[in-house]
Structure formats: structure tokens, C-alpha cells
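For reference, the structure is listed below as C-alpha cells.
For this view, one protein chain was removed and the others were kept in their places.
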Amino acid sequence: MFIDAMGLILAENRKLSLGELTQKRALAALPFAGRYRLIDFMLSNLVNSGISSVGVVTFNKYRSLMDHLGSGKAWDLSRKDKGLFILPPNVLSDSLSSGGDIGDMTAVLDLLRTSHWTHVILSGANNVFTTTFDDFYKKHVEAGADISILFNQDGPETARTTTVLKTDKGNWVKEILIGPESRAGAKYSLGVIVLRRQLLIELLSDSIARGENEFSMDQIMRRHTHLRILAYPFEGVCLKIHSVESYFSATMKVLDKSVRKSLFWSDLPVYTKVKDEAPSHYCCGCDVSNSMISDGCRVYGHVEDSMIFRAVTIGAKTSVKSCIIMQDSYISEGCELENVILDKNCFLRPGVKLVGQAAYPVVIGKGAVV
Amino acid sequence: MFIDAMGLILAENRKLSLGELTQKRALAALPFAGRYRLIDFMLSNLVNSGISSVGVVTFNKYRSLMDHLGSGKAWDLSRKDKGLFILPPNVLSDSLSSGGDIGDMTAVLDLLRTSHWTHVILSGANNVFTTTFDDFYKKHVEAGADISILFNQDGPETARTTTVLKTDKGNWVKEILIGPESRAGAKYSLGVIVLRRQLLIELLSDSIARGENEFSMDQIMRRHTHLRILAYPFEGVCLKIHSVESYFSATMKVLDKSVRKSLFWSDLPVYTKVKDEAPSHYCCGCDVSNSMISDGCRVYGHVEDSMIFRAVTIGAKTSVKSCIIMQDSYISEGCELENVILDKNCFLRPGVKLVGQAAYPVVIGKGAVV
Amino acid sequence: MARRDVIAMILAGGQGSRLGALTKHLAKPAVPFGGRYRIIDFTLSNCSNSGIGTVGVLTQYQPLVLNTYIGNGQPWDLDRNDGGAFILPPYQKSSRSDWYKGTANAIHQNAEFIDSYEPKNLLVLSGDHIYKMDYAKMLRAHMDKNADATIAVIEVPWEETSRFGIMEADADGRIVEFAEKPAKAKSNLASMGIYIFSWDVLKAALVADEADEKSTNDFGKDVIPRLLSEGANLQSYRFSGYWKDVGTVESLWQANMDILDCPDDLNLYDRSWRIYSRNPVKPAHYIAKGATLQNSCLTDGCIVEGDVDHSVLFHSVVVEAGAIVKDSVLMPGVVIEAGAYVKKAIIGSNAVISRGARIGYSSVGSSPYLSRICSDDITVVERGVRIREGAEVPGNCMVEYRDDIVGDNVIERRTQVR
Partner (left out) sequence: MARRDVIAMILAGGQGSRLGALTKHLAKPAVPFGGRYRIIDFTLSNCSNSGIGTVGVLTQYQPLVLNTYIGNGQPWDLDRNDGGAFILPPYQKSSRSDWYKGTANAIHQNAEFIDSYEPKNLLVLSGDHIYKMDYAKMLRAHMDKNADATIAVIEVPWEETSRFGIMEADADGRIVEFAEKPAKAKSNLASMGIYIFSWDVLKAALVADEADEKSTNDFGKDVIPRLLSEGANLQSYRFSGYWKDVGTVESLWQANMDILDCPDDLNLYDRSWRIYSRNPVKPAHYIAKGATLQNSCLTDGCIVEGDVDHSVLFHSVVVEAGAIVKDSVLMPGVVIEAGAYVKKAIIGSNAVISRGARIGYSSVGSSPYLSRICSDDITVVERGVRIREGAEVPGNCMVEYRDDIVGDNVIERRTQVR
């Protein structure tokens, strides 16, 4: 109900790469589900929980995030003294060198130290789900845990970067494993934790003192074995994105009615930047099936099992099947696309044919002219 | 009247250093006249001229500027598609290296290319004056000049970085001299120019093509001798800041009635960030003379010929004479200060004595405890 | 544009009774239009795109929706520190309290507000027109000609001149005669209800107009003729392009259908002159397998499983499998249940057309809901009603909820409208 906490989102994750899709943008800035970016979901979850102060930690790809987040207005986080803080690297006064990771952590520490909230909800941005943290927070406070961590039992296909929690029957964490082989009935961390602000300051300062240059709560928690860590189950739909393949399959899952309902049609709005596009126009002769299409599009051709972002044109006699087409792309007449991810602002000349496989979708980089 | 132009402010100037005062902040972010920063004057001049789109070009000290400017709300430049653009260095995708100057210029070029204004008003931020550019702009358009440049005949004491314009009787510029020896009746550039956006794009692209890494309009104009450059006289009060000494003396000039009137009491407001400080409190036993004092101060002691920024405390039995005391500084009881510049957030213990000379004021850096 | 050059006042006070049930709960300018807009979005966006930063919206009838819709003005870039968007209802002064009388009286009652911005000129606009126009150009013309007032005019077909205020202008565009809805017009230049006044001139004219007991305090009927008779410099400003007054059911329906033709002079995809609006954040719309869509507009949050042809769907509309929607306007949250048939209708927000119901199925038929307000076989359904399963509503009906609908064979009950 009354969450006395601020939010902190780690917008980048060096362990995860989505190839060309994250080469020039932070993972958190990855477009998703037609009109969102990944960070919209976590930001909305925090805001819908009544949190009014959120820091976004970036390393070096902060431009895409700054463009998207702006002053935080779209999430109602444009406030006078609190609101949204984008924490880009600390470029030191007279040199452009360094900055780097410890710089990131000191900026985070500065923000934490000048805040007055009792708790911090710390999270990545690569899991997509819609919820509030009311119960999670309440349970954390009531149980008297040092750290509480959200989990579910829906494991990702690949295990390399997965954090598995070993707990007792009361869900108290006994062990934290990263990418274990055996995963029967495993509890997978969703990378969302709540802890006292003061404790986070201590843990971070300790890491900095040890000369560590990476912000890994997993590592930190494994070191501090005296901490009482509680695992809290998340019951809803959660899409996990850690590779191009899982990004593609997560998108296809969004077309499913129950997933759409869980993500978008609860009482909790998912906020994102407003673009003021016109309505989408379905022209005579178009043919659309099992697809999501955003505002500002013009559809003349055939679209099936696809996710179409804003202001896309699908030309006549073109077939788009099982594709992700990002904002402002233009697909000319007579093209044939299947299992393709088209990044923003691409232009496909008439008659282009691109066919991938569901497990290996063809990825076309931003602004490409094909 | 209808100025079809955007603004571009160069927030840093590598030729000018104000020592500790500009070590960690851009020149444009230097606090001035109690509650302003230097850039407030040029931003207000642009906004008061009806300009709704302004780019601020920084090199590496953009943090102080970002904190001050925020979303541009205070200058009514928080707009959807236009408004305020802070152009920090382009840190490239996967490396923190380089960025540097050409990066800056490409960011500027991007902004210029996507704008739709016909003209650009380009300016530095180290001259303090209050005006609109209506007449300057009108004259530029009517005269059919390629570039128009604002000047006055009030030369700075030191000549090293001064740009002097040699003109014919019609004020057409025949020669541009930098730091000349002979200066009788010289026309000093105020570093404010107006030109077509397309021309600026051409000149900048040309510089980049030549591998130049500095944004010097003086140099550019000297190279392109075919350009018709018009000098336009500025008649009002203009304070020029290019050294600690000139910063100090400019501040003292603000205490003068006619200067105060010209800068602050015309019809044109000088906008700055609002801080919501309480009123200043003059306590029993205080004694203040010929000084400007901002909101949120508490004054118990003696203040004479000084400029006091926001939320400063002047302790009892303390004497502050000919000083600049920046925001949030605390001066304890029984101190004696003369010709001192105290940067933000300093703490002076009881009984501290600091005495400088008008030409060599004592400068105490930000956050110092003395 | 400098702040003091001009401020705008939008007349949004009319009850819009010719729109019947559509304006029962909201002012006409707040009526949804064109898939994701409300009518006033066009005027507000024109102001913002023209560089006008201070806009007063004069309203007194059902302003709640309009008030919360406009809010802080942010969607139209009108959340300014010095200025912005203001809703201006009538208020009690220390001596008297009046509702707005005519259009001119509404401006007169807000003279103090206008004065506080010290504008040189006042742009007076109507809140119920659909068009894109650069007022800055008109202001430039006004100033270049040193006019006391400038009136935007558009050529209308000669046969329609009797519906408009008609201007006769000399070769230089100066207005020499003005006739309100003339039986026999001397010109086909109609006033668009868009005026720029030099504020000093208008202020004096308003004082004189208020003193005149015979005046109806209307711009077209009283103030403009007064200025003309006094020899003021009244200029006409020619506009050509799409412009439509959407004051009737038929014109509102037609203007929505016009959107589907993507007219060049009302290009909603033009990013240099966007029409802004405030919208709830909904996901992209979803088109199911088996759905068909032809020549239609959709916005966020729609779910289409049935057949939609030549229609405008606002956000969060649901068209279930087997439902057919033709030539219609479905406002936000409308649900067309399986097997229902909707033709040439305007369905108000959150209304539900139950299974098998038929709306506008025929141009003839009898119904207690037949209405003189509706014409051309268009049917209107009030927001938030649920139409009974299998109910039949012919064209030209205005289906309105009344407190006593027991035994009604069209409306089942009221749904909740948010």
C-alpha cells in the first residue's frame, strides 16, 4: 500500500547480448510489443506501485535511453526534486578518459545517499511482466528479511546466465547458483530485489572498496552469507529476454490471448512515450491475421502472426509472416518476409525476399536499405 | 517580430579558463549575479525573441549544465518536438574512448539537419546582456548579409582572446582580427551571429571535412572570405567575462543602479531555475549595505558591496566586504572576508579571515571547509 | 512568435444540441473524432503548431470531460510557464455573476484574463471545426495590412451561401460588406468563424456592444457589423483546404468518413503539422485470424475478430467474430458482439451492441427512437447503453437512455462509462 521505496533499474546487462539489436542501444531500450521498450514494463510496475523516484543506471549506451525517457513525463516521473534520474557514466572534469564502471557505481551511490526512502527496489530490465510490488514489499517488511528476491519456476531454455535460488521450505535462500546443470523444480530469480537503502549503500561501498567494477547483486549476495535472503514467488506471466531467439519467441507469445491479457489488460497501464501518430489505415485489399499493429501504419498487403510497430508501411502484394517490424520501416510492394526482425527505419525495395527460421530469425539492422 | 530561427549556444570555450571556477563546470554554468548562471542570459534573450528551439553545445562538462537546465522548463523550452537540446559528446556505441570534438560537431549537424528553421542565432555564453534579437535579425534579413555579427565598442582590458572587426562605413566587415595590439575605436565582436541554417551546415561540414576539431566561427569566417559579413552595433550594457578578474569586476558592476536596471528591470525577464527557497531573513543586529542578496539567506552579520547567492548564512559578528558568496555556503560567526569568491556549498569555521585584492580575489573552491 | 503578439480564445461554450445524445454528457468540442482525436484537438494543435502558447477555452456547458481532457495542456505542448491552456468558465465577480451570453459576451467577461497577458492581438476561434491552418500566416497578413480585424474566409458553393456569414471584399481583400446568412449573396466567401482582432480595437467594440441593449452579443451578428459600420479596417484572409463544421450528426459522420479517404489537405500523417491528442496508453491493436478489414482506421487497444468495412474505430473497440461493421464510427470501448450488424452508425463510448442486434439495418422502419436530428439514414447510439440481443434499429434513429426503459425492446441497460 504505502511503499517507502525508490526504484533502481539497471538498464544494461553485459552478460546479455542481442547482437545487432543491442549494439547501439541499451538492453532496456529494446523495442518490444509494438509500441513499448523493455524498460517501460519495469518503470510502469514501479510507478503503478506508487513509487515516485527511479534511477536508471547505464554504462555507455545512454543516448537511446535518454531519447526514450526524456524528462520522465510519460511515466509521470517528471518531478521537481525526485522523479527520474538517468545515471550516465561520470565523465571526469577535464578528461574524457575513464568514466567506466566505478564511475557508474559512484553516481548510483550519490543518488542513494541523497535520497530519503527507506527501501530500494532494484531490478534489471530484461524481464517483461505487469504487476505491482505491493505484496512483495509487504512480505519483505513483515518477514524481516535483509533482501527479498522475486522468482518463478518458469526456466529459460538456455541456462548460461540464469540465477537459481536454493531455498528451505520457508523460501529462505540457502544458496545462489549461476547457470547450474540440474534444474528440476528450480526457482529462477527474476532479478528484482528489495532491500534497505542503507544496506545497498553498504554493499555497494564494499564492492567499490574491493575494486570491483561490476554491478552484480548475485555476486554481492553470494559473498555476504550472513544476509537473510527471502525468495518471493511471482505467479503471473513473465517473458524472459536474454537472446535474439528468446526476444523473438517472447514477441510471438504476446500474440497469445492470455499473455496479452496478463500484460496489457489488467488494471495496471503500461506507460510509454507518446508519439502522436495518426490512426492506422487498413486499405482496400489488405489481409491481416493474428497480428498486433500499432498506430500510424498503412497496411496494403498480407500480415500474419506478426508484430508491427508504429508508422510502418506494408506495401501491396507483400507478405509478412511471423515477423517483427520496428517503427518507421517501409516495406515496398511485392516483398516476402518470414521470421524476420526488421529494426527501426529500414527500407525494403520492391520484391525483396527474406526468410529465416523461428530459432534463427533474420535480423536487419537499424536504418538498413535492402 | 517573427524570427524564423533556432538558437545555438556554445556552452564551453576552451580559450577561456576561470581556474577553479570552471574546472568542473562549463563556463555557461558559472553562477552569476546572485541567482543566475551565465547561460540564463543568452537563453532568456533567445526565448524573449520568440525562439522556441535551442541547442546547447557542450564538450565534456555537461553534468553541471544538465543539472541546471533540466528539461528546459524554467525557460519554457520543455516542448514535445523542439525545445531544448543539450548536445553532450557522442560517446560511441561500445567504447568510451574518443567522442571528442568532431563528435560534438556531428551532434550539432544532426540537430541542424533535422530542424526546419531558416536561420540560426549562434552564440557563446560568456557575455551578459539583456535584449531581444528582433532588430538584429531584421537588419540581417533586410541587408541580405550572409552572416551578421553583434559588436560593441567597449573593449575588455586584456586583448588576448578578443575578436576585433574591421568594417567599412556601412558596417560591412572587411577583416577579422584576433587579439590585435592597436585597438583605438575598435569594434569588438560579442560572439553572437546570425546566419542561414543551410550556410552553417555547409561551413561546419567543410570544417569537419578538413579534419578540424574546433568550433570556431572566427576561424571559419576568416577562411570564407567571399561571405558578406555585416557588423551590427549593440547599444546596451554588456558585461564580458573572460577571466576571474573580469568575473569579479562584472559582478561588482551589477551592484551599480544603471547596470542592474539594464540587465533586470527592462520588460524582458531573465529566466532561471526556480529553487523554492524561503524569503531571506534579516535578523536583529545585521547590517547590510550596497549588496544584492538572494532568497533563502539568513543574515546576522555585516555585508557590504557584495553579491550573496541563495541560501547563504552570514554569521553574527562576521564582516563580508566586496565578496561573491555562492549558494548554500555557511559563514560562521566572527569571520572577516574581503575580496573573496566563495564557490557553492563552502563552510567557513568561526573566526576565519580571508582577504584578497580586487584584481586578485581569493577563490575558494566548491564545497571547501575552511 | 513572441508571447505578446497574440493569444487565442477558443469558443467552446455551445451546447451542441444538434448532436443530440452525443453531447448529453460532454461539450461539443470534446466529442471524439477521427479515431484518436476529439474535435477540439484540431484547433488546439493548430494553435500549438502556429507557435501560439496561450490559449483560453471558453466553456460553460458540461465542461468536466473537456476540463480533464485538456488538463495541463501537455499533449498539445501547451504546458507553459507563462501561458498555456486555460479552461475559462463563467465565475462570480464581487458585484455580479453571469453565465456567458453570446460569443462576444464570453470574450468580454474574460477581458481581465486577456489583459493580464497584454496581447497586441486576439485570435478568436471556434472549438468545433476540423481543419489544419497556420494562424501565424494569418497574423502576419493581419499585421502587414495594419488591420483592425482579419477574418478568415473560404469559398463555399454558391448554393450554400445562405447558411454562412458572407463577406464581400475589395480587390485588396478589405471587407466592404458583410451579410449574415443572406438570402441572396453577393459573394461566395464565407466567414470561417476565425478572427484576429487588434485587442485594443476589440476591447472598445466589446464595451460598446455590451452597452447596446439590442445586441445579442455575438461576433457575427453584432460586433463585426458594428466595426464595419464604424469604418474599421476589416481584412479578409483567404483559406483553401479542408474545413468542416461538425455541428450536425450528418456532418460529423461525413467528416469521419472523409478521414478514410486520406484527403491531402487534412493529412494526419504529416509530421510537420501533427494533430495532437490525449489518449490512454493501450497496447497495439490485435487482428485475429479470420477477421477482415477494408478501408478502415484503427487505433490502440482494438481487438477485431469480425468484419470491418469503411469504418473508424477508436481505442479499445472490440468487434467479435461474425460481427459486421460498415460505414460506421465506433467510439472508445464500444463492443460489437458476435453476429451483430452495424451500418452507417455512430456508436457512443462503451456502448455494447449485443449478439445478433442490427443497427441501421434498413432505411425504413418504425422505431420510438426515430429522430429529426438524424438524417441520411445515420443512426446514433448514446454512450454507455447496452442494446438488447437481436434488437433492430432502423436508420435515422437516436437511441438514447431514459430513466424508464422497462419493457424497452432496444435498450437493455446502462453500462459503466469510464
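We just call them A, B and C in the order they show up, numbering each chain from 1.
Just so it is clear, a contact is a pair of C-beta atoms (placed from the backbone, for glycine too) under 8 Å apart; a residue touches a chain by one contact, two chains touch by 3 or more.
In this text, all values refer to a predicted model and were calculated from it rather than measured experimentally.
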item: Contact set of the excluded chain (shown chains only); value: A, B, C
item: Residue among B:K15, B:H116, B:K166 or B:H281 that touches the chain left out of view; value: B:H281
item: Candidate in contact with the missing chain, chosen from A:N13, A:S49, A:N127 or A:S148; value: A:S49
item: Residue, one of B:G179, B:P269 or B:G351, that touches the chain absent here; value: B:P269
item: Touching residues on subunit A - with respect to the absent chain; value: 1-2, 48-50, 52, 73-74, 76, 78-81, 116, 132, 134
item: Where the unshown chain meets subunit B, residue by residue; value: 33-35, 73, 255, 260, 263-264, 269-272, 274, 276, 278-296, 298, 303, 307-309, 311
item: Touch list for subunit C against the chain that is not drawn; value: 15, 24-25, 59-64, 67-68, 71-74, 79-81, 84, 86-94, 97, 99, 112-113, 116, 418
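We take it that only the chains that are shown with their structure count from here on.
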item: Centroid comparison with subunit C (C-alpha atoms), farthest chain; value: B
item: Chain centre separation (subunit A, subunit C; CA means) in Å; value: 40
item: Centre-to-centre distance between subunit C and subunit B (centres being mean Cα positions), rounded to whole Å; value: 47
item: Interface hub residues of subunit C, defined as touching at least two other chains; value: 274, 276
item: Contacts with two or more other chains, residues of subunit A listed in rising order; value: 73, 276
